[in-house]
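One protein chain is absent from this view; the other protein chains keep their places.
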Amino acid sequence: MQNPPDAASALSRRDCAPCSEPAKQPLLRIEEVSKSFSGAAAVEQLSLDVFEGEFFALLGPSGCGKTTLLRMLAGLEAPDSGRILLDGNDLTAVPPYRRPLNMMFQSYALFPHLKVEDNIAFGLKQDRLPAAEIAMRVAQMLALVRLEGYGKRKPHQLSGGQRQRVALARSLAKRPRILLLDEPLAALDKKLRGETQFELMSLQEQLGLTFIIVTHDQQEAMTVADRMGVMNHGRLIQVATPAEIYEQPNSRWVADFIGEVNLIEGRVLTMRADAITIASTAAAQLCATQAGSANPGDSVWVALRPEKVRISREQPEQPAENCAAGQVCGIGYLGDISIYKVRLDSGFVMKAALANMTRALERPIRSDDRVWLHWTADAAVVLTQ
Amino acid sequence: MRTAPGADIGAVVKHRKTDRWGARLVVLVPYLWLGLFFLLPFLIVLKISLSRPAIAQPPYTPVLDITAGWQALKVFIGGLTVDNYSFIASDRLYLASYLKSLEVAALSTVLLLVIGFPLAYGMARAPRRWQPILFMVVVVPFWTSFLIRIYAWINVLQRDGLLNQALLALRIVDEPPGWLATDTAVYIGMVYSYLPFMVLPLYATLEQMDATLLEAAADLGCPRWKAFWLVTLPLSLPGIAAGAQLCFIPIVGEFVIPDLLGGSQSSMIGQTLWTEFFLNKDWPVASAVAVVLLCLLLVPILFYQRMQLRDLAGGL
Partner (left out) sequence: MRRSDLFGASWLNIGSVALGLAFLYLPMVVLVIYSFNASRLVTVWAGWSTHWYVELLNDGAMLESAWVTLRVALLSATVATVLGTLAAVALVRLGRFRGRLLFSGMVYAPLVMPEVITGLSLLLLFVAVSLDRGFWTIVIAHATLTMCFVAVVVQSRLLNFDRSLEEAAMDLGCPPVRTFFSVTLPLIMPALASGWVLAFTLSLDDLVIASFTTGPGATTVPIRIYSEIRLGVKPEINAICTVMLAIVAVAVVAVSLLRKLQRSEGLPEGAPTRAYPAPL
């Protein structure tokens, strides 16, 4: 998980996420949309706002309804109830060929009987643009995706990555208000995927368009998105920036779905302005600064990311809060980090992640070692659901 | 193009209307054609089977005149009769024809299965490269003239034909036996003509079968013949059913093969129908024969259509 060179520019964009401007009107508003197939609900009473210029990601496990939602935006499925508004106009009854949205399909869906340039020009021809303008736009698109010279080829003569770029060029040719991407990088290998993610981000920023991407890959969503929505069973669980979702999940499910997490069950003892103490069988007393919506006496869960847990073989001098002792029962070596599974004295198993700072082949902490885990009060999030 | 969707509502509505009419037309044209040239004729056959022969043009009575009013209709209905059906039921000839047809069709289907299954199985097992060629090689006779293929067999089967020449040369017989005008010739002709109809559905089913199932059976201790019996055969039942229906039903009403290759001892129902119609010029009886034949085949035909629809739904 090295930080790629372009991370700096990516971070600067996220600082000014559009949703932070309260007065701004959303470009796309999804109102209480529901859809079921043969009695099984795919999307349930879903509402969402997407703002202009955003790169929005819909993330969720298979079958959570994210693709169904995307297809309803494209017009390929009709919602059973609810409305879809673009710029204030009701799109719900508008057929897909009249919507100013375009979709990039997971299978690319390139027309095999047409050349690359005809594929890209397809949408423009439907608008009956003059031939000169079509030719110019096609050349622009080919340059944009760096496929100049490939215009006369047919899809079966291209590699997977090239086909993907043609699909992208085709869906951008009509300059849609919103570009919908259905798991566009699923078919690519890891390295190509990483490169393409950044290409997509820079393209989006360069063209000033709004992208909505559907993916089941957490890393992809967190990399490309300005804001993301996590879905499960047809409902949106949390909508926020990737950082907020990772560091401030609103529920156990989100905390567990994104990345690794330790979930410690406990009961609220006391609540002060800046700190809340929780008693737990797993790790004696815990102290957290993030109170959430908990009340004294409530049963809560404390979510703690492994990288925030410090592990050492010496007992720390600090008081017994946010500290636990145990024995290492498993080590996962991932190259850049090592994940230590520690069975605490209480029986609870916690995970701590440590970056492998040195190139030593033998790590200082080994299996069956007795270790101490400790973390700061602001490292944990208190969850009530 | 950035059209505000709201402004286009009129165009949207118009598009929806044209789409609906387009869809209606797609169904209506073939529907009307088939209704007129397939369904209606059956109703006419039914009606004529209830009529009497007449020396007139057309050679039956009563004739329906829809412009003649209610009274004429009553006369028309009064003129209908089930005489033809009772005639068929009473005459041994027809019963024998029906039974013969069913018997020939059943035995032919069994023979086709026995000969066609190994052929289809061998094709499915062949190396990938060869399969398209094998497929085409089996299909080409299917595309060539049915009549020509039967005629080709006449060439071979006639008294001084190739088969007898070979048998004489190999000293298997002393006298050239007569092959034509026998039931044997009819069966040879049936199997020959309908083999592609049995092999191709079987091949399609076997080709789609997953060979790893057989590997799993072997892994679990099944010898090859047992794996065939327990795995391959049950899985190929849909193909067998399809092939059997595609052969049995048309063979019952087959005319050309028994006429050219068969003897005069007993005719199949197709020949009887032809004789009634063209030689005896008794249209009402011929129609009655056709109606009874259709009733006999109704159940298998409905099975076939159910299977087709299920295939269709499976693919949707």
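Chains: A and B, in written order; residue numbering restarts at 1 for each.
Quick note on the criterion: a residue touches a chain if its C-beta (ideal position, glycine included) is under 8 Å from a C-beta of that chain, and two chains touch if they have at least 3 such contacts.
Small disclaimer: the values here were computed from a predicted structure and weren't measured.
Undergrad: One chain isn't shown here. Among A:S47, A:S107, A:T281 or A:Q385, which residue touches it?
TA: A:S107
Undergrad: So which of B:I48, B:I88 or B:A185 would be touching the chain we can't see?
TA: Checking the options B:I48, B:I88 or B:A185, the one contacting the hidden chain is B:I48.
Undergrad: What chain A residues would touch the chain not displayed?
TA: 74-76, 95-98, 101-103, 105, 107, 109-113, 122-123, 126-127, 154-157, 170-171, 174
Undergrad: Touching the absent chain: which residues on chain B qualify?
TA: Missing-chain contacts on chain B: residues 1, 15, 18-19, 22-23, 26-27, 29-31, 33-35, 37-42, 44-45, 48, 58, 64, 115-116, 118-119, 121-128, 134-149, 151-156, 158, 160-162, 165, 192, 195-197, 199-212, 214-215, 218, 224, 238-239, 242-243, 245-246, 249-250, 252-256, 260, 270, 273-274, 277, 283, 286-287, 290, 293-294, 297, 300-301, 304-305, 307-309, 311-312, 315-316.
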